[in-house]
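Here the structure comes first, spelled out in structure tokens, and everything after it is commentary.
All protein chains but one are shown in place.
The chains carry the letters A and B, assigned in the order they are written, with residues numbered from 1 in each.
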Amino acid sequence: MPAGDADEHVGGGGRIGMGVAGLGPAKRGGGAADAVVRERIPPGREHDALAYLTDPKQGDVKTLTAQARTLRKVTLRRRWQALYDEYWKPRNRLQLDLEAASPISPTTRRRRMRDTPRPQTDRVAGTPSWDAARCMDVDMEAPAASVAARIVTPGSAITSDPAFMRGHGTFGEGGTIYSSVAGVVERINKLVSVRSLKQRYSGEIGDIVVGRITAVGSKRWSVDVNSRQDGVLLLSSINLPGGIQRRKSESDELQMRTFFAEGDLVFAEVQSYFVDGALSLHTRSIQYGKLRNGTFVSVFPQLVPRSRTHFHTLPCGVDIVLGVNGYIWVSKHVPAAAVEANAEHIYSDKNEPIADEEREAIARVANCIQLLNRLYVKITETSVIFAYEESLGHAAKDLLALDTATELAHGVAARLKQQSE
Amino acid sequence: MASLILSPAEQDYITRGVEKGLRADGRGGLDRREVSLQTNMISQANGSARCRTGHLGVGTDVLVGVKAEVRTWTAGEPEDRGAVECSVECSPSAAQKFEGRGADDLNVELTQLLDRILGGPQSGIDLGALCIIPRQAYWVLHVDALVLDVKGSIADTLVWAARAALLSTRLPRVVVESVADEDGNMQSEFDVVDDPEDQVPLQGAEDLPLAVTFSQIGKRYVVDASEQEDAVTQARVTVAVSPQMDICAIQKGAALRGFPPSLLTEILHSARTVAREELLRFKDLFAAASAKSASGADEPSTASTFIGTF
């Protein structure tokens, strides 16, 4: 940290830095009187000094007037500096400093900006400057700190401690980590990240997702996976009918719509990324493939946690596929043996006959999931079962009506709490 | 409308569910979703309402404002009556497909539907009372609707909101007096009373109709189709029914199929049954909404109150 800066900005105590470099009084002249004022009059006492200096009884009027004039200047400058410190962003200040310091080329200046640490207030010394005051205390242990205290908005400084690494939802500038989204600060060891309340799904290899085919291309399908771009399902990464080990042939390329057409829902796993970040999916397992016999529910993707299994058979005889991307498929239970027996029909569009009770159960589960979504509760097998059991006293169609939903909400909350204890 | 593409399996599931009378969200054929209503929240308008069809604060959302204007009579217009003019705009914030000119067709369709229901003597509004001085000046009621969110069943929500807005409309009182001009001829002149307390409700607004939209899916039909059901709807017909159980307008939409005449007759019959319940429901909700707006309590809407209770 340059010595001058230390003097001006980090002065500690009550002293407010006076000179923006280059505008410093010494450089402008003003001479001895100025120096006297600068050294002798403590900040905050300017008024007293002024009263003293402008009092004609105090002696040599000429000197006094000169001193008073300087004093006024200094006072104004100090006040301005205080405002400046309070409101201006530190990064602007840095730039001003550098510009004023020397006639350097913009490139050099930019490089120097990058390399020079920003004149930060030393947190140990504890002087609250604009920056430090807004810095989050990431050292707080996550559970102990209330969530409200950890909420940040885009551009809030989180920490300037170089020990931390910046994660998702943050950006670094001049050694400080800022938040780039509105959300909650999270810290895992030395990694600081900000999780926003709503976000699109960002895939990871091995995720189980549910997607909807949006386009059929040559040897590939585009799949909407609720992500920032469509996922890709290659013809080579699906199970072809008539034996898992069969090689794809040209006739397969010509009849791609017989496997998946626009609008179809697929149950797939993320296999890898493409260079541009698009997800590559595969359905090479007997349980993956086309979804039938049920209904589709879309929820916030962050509500579906990654877990060992995403395909659940609920006790009420309903299968659910919890896609990590927030797409959920609720369907009639089909025994695994039957699925394997019908391996030839994996691309069938026909539903099996569904009895009225099964339909009712599916509708109930779908409504329960919607309810959990609105309540912003994690959607897992357990929470769905809880909601389902709580809902049994009501008709399936009434679950989302305000009164019933409120009642259910309390029930589910109580049971989830009980379980966590 | 059918921008949402469903898989054949989903279409089949929905269609068969409708035919069995048990829809994908557990409702029966003639069950409606929850409706919430709010009135008089636009202070600049003579009357306003916001109606939402859907559960837990998610659903089709329509905002209607009624503005009254005095218009000078010109030759060719009806001599002794006022006018109601409607316009509907689907906001691009409702759906991506409404961006640019994407909503044009839907806007035209809904505007004409609303016009057909409200824009004439069939609406029940006393248009004669909107006339200030025959052959000189009359009131024009501009009913402007903004569709803020779309989750199926736009037409019904639109008419609900328009009805509530017109019911909450208050017109400034007008004083008409006869003045003699230079030639000694008697001339009528009018003065709009500029007092917010001295306003009169619309005459005949209680007779406004409500609309019920039936969507034919498979061999049966449903009311208040959800977004997914809209995507498999083959034909749609909107029937406006007045509190006297008269049919005020019928309009068909959706270009995929037609109705067998027997089904159409059945629809016209159930339109009355549904409308009777709807009108009762409307009455309750409207009373609650106006009480709330009159008490000045600025309660948050369903979504926030609901989340708040948890």
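Everything below uses one rule, namely that a contact is a pair of C-beta atoms (placed from the backbone, for glycine too) under 8 Å apart; a residue touches a chain by one contact, two chains touch by 3 or more.
Operating definition for what follows: contacts and distances are computed from a predicted model.
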Chain not present in the shown complex, as UniProt names it (candidates "Geranylgeranyl transferase type-2 subunit beta", "DEBR0S2_03400g1_1", "DNA replication complex GINS protein PSF1" or "3'-5'-exoribonuclease"): "3'-5'-exoribonuclease"
Options B:Arg33, B:His55, B:Arg116 or B:Lys151, residue touching the unrepresented chain: B:Arg116
Residue of B:Ile42, B:Val192, B:Ile250 or B:Ala288 touching the missing chain in the full complex: B:Ile250
Interface residues of subunit B (partner: the chain not displayed): 76, 104-105, 108-109, 111-112, 116, 120-122, 235, 237, 242, 245-261, 264-265, 268-269, 272
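Note that in this section only the chains that are shown with their structure count from here on.
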Separation of mean Cα positions, subunit B and subunit A [Å, integer]: 40
Complex interface listing, subunit B residues touching subunit A: 5-10, 12-14, 16-17, 20, 22-28, 31, 33-34, 55-58, 228, 302, 306-307, 309-310
Subunit B-touching residues of subunit A, taken from the complex the two chains share: 212, 261-265, 290-296, 349-351, 354, 356, 359-360, 362-364, 366-367, 370-371, 374-376, 395-397, 399-402, 405-406, 409-410, 413
